[in-house]
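One protein chain is absent from this view; the other protein chains keep their places.
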Amino acid sequence: MSKTHVQTTINGEPTEFLCEPRQSLLEVLRETLGFTGTKEGCNDGNCGACSIAVDGVLVDSCLMLAVEADGKEIGTVEGLASPDSLHPVQQKFLEHAALQCGICTPGFLVASKALLDHNPNPSEHEVRHWLAGNLCRCTGYDKIVRAVLDAAEEVRQSA
Amino acid sequence: MPVAWIPSLMQKLTAGQQQVEVEGATVREVVAALDARYPGFKERVLDGDRIKTEIAVAVDGEVVAAGLRAKVGPESEVHFLPAISGGAS
Partner (left out) sequence: MPANNGYKVIGTRPIRHDGVDKVTGRAIYGADTQLAGLLYGQVLRSPHAHARIKSIDTSKAAALPGVKAVLTGTDLPDAGDQMVDLGEGPARLKYLRDNVLATDKALYSGHPVAAVAATSVHIAEEALDLIEVEYEELEAVLDVREAMQEGAPQLHDDMTTQEFGEDTGRKSNLATHFEHRLGDADKAFAEADVVVEREFQTATVHQGYIEPHNATASWNADGQLTVWTSTQGSFTARAQVGAVLDMPISRIKVVPQEIGGGFGGKIPVYLEPVAALLSKASGQPVKMIMTRPAVFESTGPTPGSYVKIKMGADKSGKIVAADAYIAFESGAYPGGLVGAAAMCVFSCYDIPDGRIDCYDVVVNKPRSFAYRAPGSTQVAFATEHVVDLLAAELGMEPLEIRLKNTATTGTRRIDGVVYPKMGCKEVLEAIRDSEHYQSPAPAGPNGGRGISVGYWFNVGLKSSCTASVNADGTVSLVEGSTDIGGTRTSVAMQFAETLGLRAEDVKPQVADTDSIGHTDVTGGSRVTYATGWAAYKAALDVRDQLCERAAQLWEVEVSQVEFDDGVFRSGDNELTFKGLAGRLEETGGPVIGRATVDPDSGVGGSFAANIADVEVDPETGKVDVLRFTVIQDAGRAIHPAYVEGQMQGGSVQGIGWALNEEYFYSGDGHLDNSSFLDYRIPTSLDLPMIETIIVEVPNPGHPYGVRGVGEANIAPPPAAIAAAIEDAVGVRPRELPMKPDRIVAALQAHEERAAQATGG
C-alpha cells in the first residue's frame, strides 16, 4: 500500500512521517515514531488510554487516522514535563499514589492537563465528568480525583 | 498423637470416622498409618510416591509445600483438601 507524507508537530517538535492511509495516529505514534507513552487499551475509543491533545483538544488517538495529523499540533504524555520539573498533574499523581499499574496513567495525565488548561478551578463533579472517558481498573478513581483537584490548586497558585 | 481429618468423600473407607488419631512424624508416616488401618487410603491420595495433584495436604491449617516429607508434630492436625488453583490480585 502506498504511503502518505505527513508533516506535523509533536510536543513542539516539527515531525514528518510516512504512513498508510489505514493507520491510526496511535499506531504511528507507537510503532513508527516510538512515542510508546501513549497506550492502547481498546483501539475503539472506549478506554482513553491513548488520549492525546490535537491543537489543544483532547482526542483518542486510536480513533484518528495518522494522515489527519497533517498540519496539527500533537501533544503526548512525553511532552508534559519540562526539562527541570514535572507538570503539576504528574507531580500530584505521584504524591497522591494516584496510579497503580500505570497503564491508564498517561491518558489520565493528558486528559487532566486538558481539563486544567480549560478550567483551572474544577469541582469534584467536574473532574469526574471530564475524566469519565478514561477508564482505570486499579484505583477506583478516588486518588486520581484528589490528585487532579490538588494539581488544580497548584496551577492556580502559580498562575 | 496427630489427628488426621478424613474428607467426607473418603469416609466410606473409614466407616464414617471423621477424625482418626494416628502415629507419624511426617505426612508420609501418617498416610502409611492410615493405609495400614484403612486399606486403599494411600491409593486415593497418592500417585506413586507423591500426593495426587488434585489433593493438597494441610498440617495445622497450612498447605505444606514439602509434600510427604512435611513434618507432623504430636499435637498436629492433618487435613486432606482439594488442591486450590488461583488466588491473585
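Order of writing sets the chain letters: A and B. Residues in each chain are counted from 1.
In the analysis below, contacts are C-beta pairs under 8 Å (C-beta built on N, C-alpha and C of every residue); 3 or more make two chains touch, one makes a residue touch a chain.
Computed from a prediction, not measured in an experiment: that's the story for all the values here.
For the chain left out of this panel, the touching residue among A:53, A:109 or A:152 is A:109. Within the complete assembly, A:145 is the residue of A:6, A:66, A:116 or A:145 that touches the hidden chain.
Touching residues on subunit B toward the chain that is not drawn are 5, 7-10, 18, 44-45, 52-55, 58, 60-66, 77, 79-89.
Along subunit A, the points of touch with the absent chain fall at residues 20, 22-23, 27, 30, 34-44, 46-47, 49, 76-78, 80-81, 86, 90, 93-97, 99-106, 109, 124, 127-129, 131-146.
FYI, only the chains that are shown with their structure count from here on.
Centroid to centroid, with C-alpha atoms defining each point, subunit A and subunit B lie 56 Å apart.
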